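A single protein chain has been omitted; all remaining protein chains appear in their positions.
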Amino acid sequence: MTLDLPRRLVAEALGTAMLVAAVIGSGIMADRLTDDVALALLGNTIPTGAILVVLITILGPVSGAHFNPAVTLVFGLRREIETKAALAYVLAQIAGGIAGTLIAHAMFGLPLVELSTTVRSGTGQWIAELVASFGLVFTILAGLRARPDSIPWLVGLYITAAYWFTASTSFANPAVAVARAFSNTFAGIRPLDVPAFIVAELAGALLAMALAGWLLAEPKPLPQMRPTA
Amino acid sequence: MTLDLPRRLVAEALGTAMLVAAVIGSGIMADRLTDDVALALLGNTIPTGAILVVLITILGPVSGAHFNPAVTLVFGLRREIETKAALAYVLAQIAGGIAGTLIAHAMFGLPLVELSTTVRSGTGQWIAELVASFGLVFTILAGLRARPDSIPWLVGLYITAAYWFTASTSFANPAVAVARAFSNTFAGIRPLDVPAFIVAELAGALLAMALAGWLLAEPKPLPQMRPTA
Amino acid sequence: MTLDLPRRLVAEALGTAMLVAAVIGSGIMADRLTDDVALALLGNTIPTGAILVVLITILGPVSGAHFNPAVTLVFGLRREIETKAALAYVLAQIAGGIAGTLIAHAMFGLPLVELSTTVRSGTGQWIAELVASFGLVFTILAGLRARPDSIPWLVGLYITAAYWFTASTSFANPAVAVARAFSNTFAGIRPLDVPAFIVAELAGALLAMALAGWLLAEPKPLPQMRPTA
Partner (left out) sequence: MTLDLPRRLVAEALGTAMLVAAVIGSGIMADRLTDDVALALLGNTIPTGAILVVLITILGPVSGAHFNPAVTLVFGLRREIETKAALAYVLAQIAGGIAGTLIAHAMFGLPLVELSTTVRSGTGQWIAELVASFGLVFTILAGLRARPDSIPWLVGLYITAAYWFTASTSFANPAVAVARAFSNTFAGIRPLDVPAFIVAELAGALLAMALAGWLLAEPKPLPQMRPTA
């Protein structure tokens, strides 16, 4: 352990807050400026991908830059973070995410907290979240093995793509899903629909972990390799 | 060869599946959200380029990240992959590509398999596919010589450009062309039109291989190559 | 300090001029070509982010590539630039910024100097500028610690995101704010509204400096910083 837990938790909360502020804020901005929904999604995608590269680069050395309970779960199961710290991470992520919603609303002159009325439900949406989270976690695990210093770019680019190729626009993050339930804007999700999203996200993450555990098991006999627990 | 063939084949299938899911999925998403075809193509381009950077980076160390029979053919002819493995690669790519179509359709609530009715034929289209594949394979061969660790970015950026500058929107990949024949959506291609596309793609690939064989013939032994004369 | 002050000041003026010319010029171009404001903002965002990567990369070795009085203030308080040089930097940035406005106007056939009539005021706007500047300065300080050679990309990507997720489109730069007051175009700001923007920007910068001072306090002496629990 190199940094004390309080600093790591502040980094997780800050990073998740900035991520959510970017997701929700850019959604509001885009939605206000155009009637074309594809253009609004583009105006939501580019800032999200860009801020992910930034946040993971600058906060990675502090906390590992999870910003995502599904990611923390996988690292916990792989014993790369201890259980107690993992639980604290998740709480920090959820709290930070909600703070991000408040910040976005404050900037755009909206009530600080709303409940979303955007229905996001159905088999297609759940498959999409499973696929989105599978891809995200597999990208992280395979990326850590292939080129660890590229993780910020890989995650930013993956989410940029997944916003468009998954039917759910790729939440892929339980803490962000919770935070987005409190915003009745472009990026919102009806609170009632959040639990199924979270289940699908965790299922996708575990599936990726299982596949990565087999597929990446025998890399080239390199001098150093991340432990696969 | 460091990894066993089964793992390599799974990597080829998985990578091609995610690539096709991204191509077809983002095409469906974009097409549903806007009536502007240029915007739809942009919403198709950005995810495709982004996911290519990701997939080639993370799966490159496992299988070489071909995801494309034209690329595998060239490496086979250059004896950088043995014939038997090359044939298995191509089958894995085709199977993975079709799986990607199914996944995209499942997420967007479409019948799992359709036959495309989008006509893509004619001299201009065939020249475009030849140009697109020539450029792709030349980019890979010259990129491997100039800066191998940049291949993921080079391919992602090349395809990003080629979606726009070739009249065919740059399929440049026989396995992806087959997979797209099974989707009657934005990215689809009428099955009848696939064979000519594949012929043009392979011709472009071989042309690039020939040119690269001459142009890049004398690279390595020299400490620096910028013309300073 | 390796370069003499005149060269450093020219670099600061040149960089800020090119930055402002890019911001204002692309705003004019985008605004003329479309009626969709989201598309205009996209046509303003991409050039701004791109030119920031370029300018910080090429002028960083000359002057540090601040181009921003809020950044110079923070480096001054951290004693990474001496007070006298810092004051000269700020003057060079303001002069360069105004020159950038003139250049943009000359290219687009507008009167060289105008006064903007675009109202940018109110609590949401000020919170947005505070958030934008906080994020920018925190990105720089944490980025310098995490991966100094990535600073050009981090700043370019951060501003790309912040154009969309902050309600003010992220001026985040007092010199640029002053320069934009002299352009009655897409990127303009009413002179009357500039002082409050500058106050918010400096407040955000100082807040980031304070947080970074604590959060990143114990970085270097440890061989690796990923939490491995």
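Quick notes on this structure:
Order of writing sets the labels: A, B and C. Residues in every chain begin at 1.
One rule holds for everything that comes next: contacts are C-beta pairs under 8 Å (C-beta built on N, C-alpha and C of every residue); 3 or more make two chains touch, one makes a residue touch a chain.
Source: prediction; values computed, not measured.
Considering the complete complex, the chain that is not shown touches B, C. Contact with the chain that does not appear here is found for just one residue of C:5, C:54 or C:87, C:54. Contact with the chain that does not appear here is found for just one residue of C:5, C:46 or C:144, C:46.
Residues 2-4, 7, 10-11, 14, 18, 21-26, 29-30, 33-34, 36, 39-40, 42-44, 46-48, 50-51, 53-54, 57-62, 103-104, 106-109, 156 are the ones on chain C that touch the missing chain.
Where chain B meets the omitted chain, the residues involved are 36-39, 41-42, 45, 49, 122-124, 127-128, 131, 135, 138-139, 142-143, 145-147, 150, 153-154, 157-158, 160-169, 211, 214-219, 222, 224-229.
Rule of thumb we're sticking to: only the chains that are shown with their structure count from here on.
When every chain is reduced to the mean of its C-alpha atoms, the one closest to the centre of the whole protein set is A.
If each chain is reduced to the centroid of its CA atoms, chain A and chain C end up 28 Å from each other. Multi-chain contact residues of chain A, defined as those touching 2 or more other chains: 36, 39, 42.
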